[in-house]
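Only a part of the assembly is drawn; its chains keep their places, and the rest are absent.
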Amino acid sequence: MKDIYIVDLAGFEESKTFDAFFMVLHKQQRTTKTNKPYLNLILGDKTGQVESRVWDPGDARIAKDFERGDTVKVRGCVSRFDDRLQMKVEHLRKTVAGEVEKSDLLPCTTYNVDELWQKLLGFVESFTNPHLKLLLKTLLADAGLAQAYREAPAAKQLHHAWLGGLLEHVVSLLALADRVAPHYPILDRDLVLTGVVLHDIGKVRELAWDIGFEYTVEGALLGHIEMGVELVGKTIDGLPGFPPRLRTLVLHTILSHHGKLEFGSPKLPMIPEALVLNFVDDLDAKMQAIASEFEKSIREGKGADELTGRIWALDQRQMLNTREWLKGDATPEPGKLF
Amino acid sequence: MKDIYIVDLAGFEESKTFDAFFMVLHKQQRTTKTNKPYLNLILGDKTGQVESRVWDPGDARIAKDFERGDTVKVRGCVSRFDDRLQMKVEHLRKTVAGEVEKSDLLPCTTYNVDELWQKLLGFVESFTNPHLKLLLKTLLADAGLAQAYREAPAAKQLHHAWLGGLLEHVVSLLALADRVAPHYPILDRDLVLTGVVLHDIGKVRELAWDIGFEYTVEGALLGHIEMGVELVGKTIDGLPGFPPRLRTLVLHTILSHHGKLEFGSPKLPMIPEALVLNFVDDLDAKMQAIASEFEKSIREGKGADELTGRIWALDQRQMLNTREWLKGDATPEPGKLF
Amino acid sequence: MKDIYIVDLAGFEESKTFDAFFMVLHKQQRTTKTNKPYLNLILGDKTGQVESRVWDPGDARIAKDFERGDTVKVRGCVSRFDDRLQMKVEHLRKTVAGEVEKSDLLPCTTYNVDELWQKLLGFVESFTNPHLKLLLKTLLADAGLAQAYREAPAAKQLHHAWLGGLLEHVVSLLALADRVAPHYPILDRDLVLTGVVLHDIGKVRELAWDIGFEYTVEGALLGHIEMGVELVGKTIDGLPGFPPRLRTLVLHTILSHHGKLEFGSPKLPMIPEALVLNFVDDLDAKMQAIASEFEKSIREGKGADELTGRIWALDQRQMLNTREWLKGDATPEPGKLF
Amino acid sequence: MKDIYIVDLAGFEESKTFDAFFMVLHKQQRTTKTNKPYLNLILGDKTGQVESRVWDPGDARIAKDFERGDTVKVRGCVSRFDDRLQMKVEHLRKTVAGEVEKSDLLPCTTYNVDELWQKLLGFVESFTNPHLKLLLKTLLADAGLAQAYREAPAAKQLHHAWLGGLLEHVVSLLALADRVAPHYPILDRDLVLTGVVLHDIGKVRELAWDIGFEYTVEGALLGHIEMGVELVGKTIDGLPGFPPRLRTLVLHTILSHHGKLEFGSPKLPMIPEALVLNFVDDLDAKMQAIASEFEKSIREGKGADELTGRIWALDQRQMLNTREWLKGDATPEPGKLF
């Protein structure tokens, strides 16, 4: 069982030897100036990653058979090099089944994925538009796609950047959109919720998450918006009788969900449902980023009276935890005026 | 009773004489090159305004006693001059009580103001935070302020630009915010709703709406954000025991509600409640602007298949009425796949 | 035969009656305040359009059977109204076959379309990459698509905004790209030229040009980039053995050809071929816009020494005709220094 | 007496032990992986700050009774860690009165504060507008406010970021504004000078400077502009007979002094006096930043012929010291032409 995480290493002294389980994210053979071969590794777990060196790969204590993507048990110590933490590896072997959980090696949603999935299906069941309902059921009935949808992170970083993050974000959004939609009678609720389920579906192809979270080359060249539009467009084309104008609106909702050209949407939202999708998506991503930042502040020992550090996903803004800060207010009861 | 509106004049022939009731928005004495005095007026009603000329102010058929702000009955005809419609006035007299409704002279909410007001009070009653509840009750119990709050437009133009528009916008926002707040347990619902009620309260001083909708000079120099902060800050200072940190957060929420420095907020939202306020305020303003534009499209005889004109409040974007456009889809039922 | 064009009307006196052939771009029944019905028309030809009024639609000299899209012969005179020229129509009948050329009614390329088409096919024949060659031949062999490709304008306005403009622009670009590609050995010439042929192919669906040049609603919601990517992607999927990575690059080239996110490309060019396509496309569009502006300057009687008016497609810049301006330099021969 | 400053540490060898006086800016108890407690400190003086570690807090040579804000004498040596200098502390005790000057611990104006204060009062005495004179005298007569005004830095960093910096900046601005105002007869000199004295008065609440220079949480949430407006507005409200329009202009001048919305002013300057205030404030801040940079260049041993480093407060621009650079020009006398 894993008890030492990458995030712990920053506090270690350079001379301290320790054992830990990590995933091999990169492996490269290199040579020192004196022609001695050594291995350059990147080891990671759900809390981060660390550059590592095996200075004597021929040593019997270093396994010969491990590859990128393998889980390994290593012994060694940290050093600081060039402003980055580095690990010097002295023992290394592949793990055996059961020694370490995959969920310890990549960051993972804290929610139960099966329950999230049932919630998602429940929302789809509630649709009254038969075409949109059939479209979503068809997509989610595809075993490979469903598996990817359950696993994918919502982003490489910034927000919901963990296994199951996409599903977690979508289920939160469905509940939020379901609250907002009835407020505006002009909105077609099923179309808004369809947009919620499909807006980031291209991420299952844009990102790879088996060994760390990376963009695929195809993902970098085409982007999840185009990939999602293609996937959904083809699926619709396989559904007899799907109305063509509804098809255009579904695709438009995916295309425009980033809300601005400079954020990578080739079209601005031009129907009310697309506008609402952009708003709730943006709000939910920011609220999650704030929640993560508040947790990080506590983890780093900041006081309840303090602002967080600058948050990249919120234009470098600092945030304040309302509830915590208000505890500093002494007076619990107002005076009587009425 | 009023039966001819400014908006109708565009369709009139130049030679056609008609009678109508208008409000005098501006009145200025001028002289032609030949030293003949004439009057330059701006006449208006709830649908717009028109520049008007009285070429013979000495004529017995032209009242002598009317001023800016009076309601008048005029007879005359339209002409076109310099790309603008102009009215030539031949008869003019002040109206007597009951001849014309004030609500015909300025655009006005279509909702019942008393009902909106009761809804607002109902939300305040639901608060659990005694300080915030007392703050809002104190403000809304001020007769002059309450009257202004019930009458004020939400903006000079762009969205909810009509009498009662501020109240209509706030009540819509309260219901929307009350839907969104429970979705994020981190949110202090009463603080969000307080922000909704107070964010635009400075508009009661920034704008004047007795004779058209205009910025006051003080409003132009200080802005409704500062004016609202001052009003709320002073009110709080009169409440014994109001917690100082809560005071700071209430004022911050007003200060930051435009969401960006370049939109005139001197601070970005730095607590979750302020962030949510900015989102719902922006969303509600845009949804109302869209609804207005759809109505305008129908009024102007555009077909259901057509995009609206470019909308100033949405970055010159065109919008499409989802429901109307989808009526062009023939197929009502999907094929059977499952 | 047509001898009076929209562009001529600006010079007409208001009282002058004339006969002319136009296309009916819009037709709407309206009523004056006195309940007299009248017709509001927009009439157009290849040089522009003019708002027109039939004040007495019941008159025997006004045909009853014409619709939007019909070509008509009208008699009437111009008037000025609200800063726009307007035409008053007194006679109106539908034209008979042969009375007027379609090419007089919509602006049209001055090149021979068949010759442009042969040049396009010739470039495709020169490809050495069998997949790309087959892809283009398959697309261009589709009769409906080929017909649209030959007719479509390259834009609604700005540059090559005439029938055949897309083809004219593409053929110019092919020749230009074929000059540039060999200069950089890193470039895959066939991929660059494929990008040239396909980059704007979605315009055949984004635009409608039967009655004036307009965006279709689908075009406004999805855009020609997405429409082109979908068309090309589906065509590739019908080609057995088309290499998947090559497919990604072809689609990327279409996606990124606007060169910047804020110009509506959801991805920046990330392969050298896409970068070059963006440059030559931009250069050719600007060079054509300059040439049009120089012609317009001459048409408007500006002198050779003068700068053009401000050009919308070049950031409101004025341009100078080098050759014409240099004629003002007297000295034809340099002195002898060597 | 203090003889070693933070700024000196960068040049120290890692093995060298030294004694020095610092202020404790932060103090936090932490634990190593092996559960050994240690102290993490930030120590500072007027030249900067350094992260420091006490690896053995139980050692008798480490005082037990010191807190954040205390002045201490430490013995230790530097090390480099993660791109930052760090200090290892071996001895630590609180200082006794007289051992070290507070002015050595925080950067401080080089001017005599009493003299600056007298100059400020002298300018106020010169006012002819009795309301503005009374307003300033009332504010400056408040002992607590006056003390804060004398101590406050003008900024956390960027310009005049030292004790007394606000007063130094204001007195320089008063003299500058007093030179500029008579040049434009349209200007109300007393209003310009009032703006100078009050524009940054909110900084006495936005910033805290007892232990380093930091934003208060209230300062971060409300900003010095709002804080200054509130303070001045309330003071005016306590002055019987202060003219209401003059009140609006004084507050407007404070609100708009940053000159642009994106710099945090919710209003642009809309009276000539506010425009001038924005110009002179901006100019004086930049001139001071340049002077500081020239000193820094000399301190860092750059030659007189060299440009400075890039200056953050001047858009990353480099500056050249005119006088120094011109010394490289040999010819002292021009030729005779007249």
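Labels for the chains are A, B, C and D, by order of writing; each one numbers its residues from 1.
Definition applied: contacts are C-beta pairs under 8 Å (C-beta built on N, C-alpha and C of every residue); 3 or more make two chains touch, one makes a residue touch a chain.
Just so we're clear, the structure is a prediction, and the values are computed from it rather than from any experiment.
Visitor: Taking the 4 displayed chains as a starting point, can you state how many identical chains form the whole complex?
Guide: 6
Throughout what follows, only the chains that are shown with their structure count from here on.
Visitor: Using mean Cα positions as chain centres, tell me which chain lies farthest from chain D.
Guide: Farthest chain from chain D, going by C-alpha centroids: C.
Visitor: Taking each chain's centre as the mean position of its Cα atoms, how many Å separate chain B from chain D?
Guide: Going by mean C-alpha positions, chain B sits 44 Å from chain D.
Visitor: Per the centroid of Cα atoms for each chain, what is the distance between chain C and chain D, given in Å?
Guide: So the centre of chain C lies 60 Å away from the centre of chain D.
Visitor: Can you check how far apart chain A and chain D are, centre to centre, with Cα atoms defining each centre and the answer in Å?
Guide: 42
Visitor: Multi-chain contacts in chain D: which residues touch at least two other chains?
Guide: 217, 220-221
Visitor: Make each chain a node and each touching pair an edge, then name the shape: line, ring, star, complete, other.
Guide: other
Visitor: Sort out which chains touch which and give me every pair.
Guide: The set of touching chain pairs is A-B, A-C, A-D, B-C, B-D.
Visitor: For chain B, which residues are in contact with chain D within the complex?
Guide: 217-218, 220-223, 225-226, 229-230, 233, 248-249, 251-252, 255, 261-267, 270-271
Visitor: Which stretch or stretches of chain D touch chain A in the complex?
Guide: Checking each residue of chain D against chain A gives 28, 30, 32-34, 81-83, 217, 220-221.
Visitor: Can you tell me which positions in chain A touch chain D when the two form their complex?
Guide: My answer: residues 8, 11-13, 16, 18, 80, 83, 85, 301, 305-307, 318, 320, 325.
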